[in-house]
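Structure provided below as structure tokens; questions to follow.
All protein chains but one are shown in place.
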Amino acid sequence: MADNPTYKLIGKNFTPPDIEAKVTGASTYSEDFRAEGMAYVKMLLSPMPKCRVRNIDASEALALEGVYGIMTADDVPVFPNPGEQILTNEPNFVGEPILAIAAVDESTAANALELVNVEYEELPFVLDPLESLYPGGPDAYSGGNLVSSLRIEEEDELGDIGVVSHKWTARDFAAVDEGQLPMGQATMDWQYGDLDAAFNDAALVLDETFVTACNSHHSMEPRSAFSYWQNGKCYVHGSTQSQMFVVPGLANLIGITPDELVYISEFCGGGFGSKGGAYAVMALPAHFSRLISRPCMLRITRAEEYYLGSARASFQGRAKLAFNDQGKMTGADIYIVQQGGAKNPFGDFGAAGTMVSLVYTPESMRFRAIPIGTNTTPCGPQRGPGQNQMSAALEPLLDKAANALGIDQLEIRRINASNHETLTGGENRQKVSSSYMLDAIDMAAERFDWSNKFARNGERNGSKVIGVGIGQGYHSAGIAGFDGLMRILPDGKLHIHTGVGNLGTYSYASTSRVAAEVLDMDWDNCVIERGDTSKHLPWTIGQFGSLTTYTMSRANYAAAMDMKQKLQEIAAMDLGGNAEDYDLANETVFNINDPTQSITYAQAAQRALELGGKYSGEDPNGTNPLTQASVAGLAGSGLIGVARDTTPLNEHISAMVATFVMIELDTETGNYEILEFVSSGDCGTVNHPLGLVGQLRGGACMGIGMARSERQIYDPQNGLPGSVGLYQAKPPSYLDVPAFMDVSAVDQPDPTNPMGMKGIGEPPVGAAVGAVLAAVSNALGGYYFNRNPVTSDMILNAASGREQSNSPLQILTQ
Amino acid sequence: MRPQNQSRRSFIKGIIASGAVVSTGGLMFVSGCSENTLSPAAGSVERLISLNINGTVRRVDVLPNETLAMTLRNKLGLTGTKIGCDRGECGACSVLIDGVPNNSCSMLSHRVTNKNITTIEGIASPAGELHPVQQAMIEELAPQCGFCTPGQVISSVALLNNNSNPSREEARQALAGNLCRCGAYDHYLNAVLRAAEEIA
Partner (left out) sequence: MSTKDMMPNFDLFQPSDMGNAFDLLEQYGADAWPLAGGQDSLDWFKDRVKRPVAVIDLAGIPGMNGINETANGIEIGALTTLTEIAESPLIRDSYGVLAEAASRVASPQIRNIGTLGGNICQDVRCWYYRSGIDCYRAGGNTCYADTPEGLNREHCLFEADRCVAVTPSDTAPALVALDATMVIQNTDGMREVAAEDFFIGPDVDIERVTVLEPGDILTSIRIPSTWAGANYYFEKVADRETWDFALVNVAAVLRVSGDTIEGLRVVCGGVQCTPRRLNGVEDIVRGSARDEETIELAAGSAARGATTLNYNGFKIPLMENLVKRAIRDS
């Protein structure tokens, strides 16, 4: 990626201020805090997928020396069903917390937990949404299997607890062949174009049933939390990928107002969607601390992270695809049944529909989906939730279509690629703001040397065979409407306040550089204020959804423009003329007509203190109440720039990645090595080159994990999760990913962002899983698994002509 | 000689974790009550031990069932060593024991009383000058979330101490026991090779 000549800071690498602490071990994650007299909290988890707690006898445990107290569901607030509870007497997944004990150390707490006697009443449970949808099938939630706000059928009886029991008819199930996805009443159903005509006139129709895996996030830092109360405020050190976004939800979980909460999350050891906002268990130490008047540490273990953390939802899907003889997708009829998990499901299913409409641009499309609760670990968003499952399912099928039509596999993707005019599917179709996907495909194809590489597809060397594949990934990449806040102090330094969080992308810093760029600041004279709400942070988007770069560059631009305006006004006030007569350079405000007429930023900041009012922050125009509170806290400390990003946004922001891989697959072992890996992305203007390539490669590693090894399994007999250690859940190691990945970006500006930037965090995952699965199918001469991950046993079964051991619709299986 | 069948069964006490289950067909977990051996048996280890950590001998009160990772983090304030799994499955807790990388979560503290222990806090010079590996990791923007980073540094330093000019493949093998969920593998490898050049 070449240097961007337009900007001084944008498009250039820099050293993020937090990175040195990471290499020296000085970085502090939530479990690194210690306090005098602190207590250690450990939880008792449900041993059953669905049950009711009949009785708890903790007398022996409480008598143990060193035990400070116990908390049960009776001591914490109850949240609406089927939302996450802090503690519960009606657990609906194995590992849901029932009670907790605080003690002088973890050993004592663990010993005490074994002395608690709990009586349970076992209830019927369900792991497979289709089983729950069958007439008379068990419901995962108490009172139903579907969140009532998601239902569409008016006749459904609305349970008073926010869930309904939704069943299909026996006829729905009988209407399809065995192994095909039945398609009863959905909760999401939209359509555009003439689908019937597309299928009637098609040169090729594919009708495929597929499933995708439930896989855990495996964030390296488990979701530990530390909490104490001081001077009427509750301090929480948490592990979240977002900072300010967490505050309202966490305050609600603790039962206080946002201004009573000090939330500290300077570092976060990975979240990947599972720590985007507040989650129930992080409020437990706060409640416990209030009860026993001691600082409380809740260290979450790896097994607990698997039990009660979060996982990507499985899909059971059906894709009917129509193509004309040129390879254009003329119709897509997609149905998704989403594994809902034990709690409120995330909307993976909805994103799946948007993905199909944007990546394959079908001329007509119908999309139906329904999320159904299951007694499994809650299904939260995971890096490309919904979109990336679709990459896994559909990319190999695109090759199937290309092969059947005699079209090149690259060409079929080019023909169907989105452009600047592409519309999303859905109730309200939106045009994309820009799409350079075709450029990304072409860039990667050229770097990969597609035609020569593809000529090698199927090349054999003993038991080894070459497979070449392409994958595409998409995610929405920006929204608008958040706040930016910054200050120039009388010493001339620019303090950029950011509330986005720190999940490791460094976008908290790279988006702050937008402000410095606008104000022509030397980066060395900028300070980023973050990681702790007592530092007076603005209301900003959470760090998720590939949103930060686009959304926060806009917000910081807006606030920087406010700052610029104020600098110009102050200069005009002191030096005469109008504000418009002034411009900024080298940390001074100067008169355009007479550059000798100037004041430094430091002088302006000093003047702001004298002027008061909006200049030193007393009037934070139109921002979120949380931003207003922060501005109030900063008032009188310098010249304040603060604004909400109000520039209208009517388009859909889309980021995409194309990935090409070449693998060598051993038909005798079912293993394969990824020999070459090339990715190119469309993410608008490149802001932080090293950060970008890190995201492209890191996302690829997750996609490779989805393709080759990661899945959560549950025992059908008793609902017990089987992937509760890293060695069982299998995220890829150094040796499971290519030794080198070639990544690049188109670097074309998006017209709706002041600097042309878009996000990129999630699409690389989908592009990689799609490419690797496509390459495996290509290596096997067009054997389609219609399932991820594809593990060595499946490849061996395919290569040796054995039947696969899973039935086509089976999920959560080995 | 005891009957064969008795060998392991006697470790398995009770039937279900934390109490009785009022149901049939329910899952039965093998567990039991804690045996609080508060007074240690004669001849068993002393609780007060000395550990040589980053060149300094530290006296510390350690339980017989305590891992080095817990001692470092909870008793000695050395929280740079991270616990990602506590099971030997991620390498985040790596420390050097006599120069060899080990998972501190999977060794008893009493095991290392007469060894030299180096944690991430002992990698930079006492004056705070970064090790070339650390500097290279900054330059390559290797850490993302940073949670696996201390372990990656430890394994990289150990590698370069033994092999000052490793190939990319050798580095990959040497770092294989350090999981990075952010997938920053390429960048860590770049950093190791950059540091090797720096040292040469």
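All chains are identified by letter, namely A and B, in their written order; residue positions are counted from 1 within each chain.
Note that a contact is a pair of C-beta atoms (placed from the backbone, for glycine too) under 8 Å apart; a residue touches a chain by one contact, two chains touch by 3 or more.
Quick caveat: nothing in here was measured; it's all calculated off a predicted structure.
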Q: Quick one: say which of A:P16, A:P47, A:P182 or A:G501 touches the chain that got left out.
A: A:P47
Q) Of the residues listed, A:Q243, A:T540, A:Q568 or A:S709, which one is in contact with the missing chain? A) A:S709
Q | Sole residue of A:Q185, A:Q748 or A:S792 that reaches the chain not shown, by the stated touch rule | A | A:S792
Q) Taking the full complex into account, what residues of subunit B touch the chain not shown? A) 1-2, 4-13, 15, 17-18, 27-32, 34-38, 40-41, 43-45, 63-65, 67, 86-89, 91, 94, 100-103, 106-108, 110-111, 155, 173-174, 176-177
Q: Can you list, in ascending order, the subunit A residues touching the missing chain?
A: 42-47, 94-95, 106-107, 109-111, 113-114, 301-304, 463, 668-671, 708-709, 713, 715-718, 720, 722, 724, 726-728, 730, 732-736, 791-794, 796-797, 799-800, 802-803, 805-806, 813-814
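One rule holds for everything that comes next: only the chains that are shown with their structure count from here on.
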Q: Round to the nearest whole Å and give the separation of the Cα centres of subunit A and subunit B.
A: 29
Q: Spell out the part of subunit A that touches subunit B in their complex, as residue ranges.
A: 13, 15-16, 18-29, 31-32, 34, 44, 47-48, 51, 54, 57, 64, 105-107, 110-111, 113-122, 217-222, 267-270, 272, 299, 301-302, 503-506, 690-691, 694, 697-702, 718, 720, 725-727, 731-735, 737, 739-741
Q: In the complex, go through subunit B and note every residue touching subunit A.
A: 16-23, 25-27, 29, 31-34, 36, 63, 65, 70, 73-74, 77-87, 89-90, 92, 119-121, 123-124, 130, 134, 137-138, 140-150, 153, 168-169, 172-173, 175-176, 178-187, 189
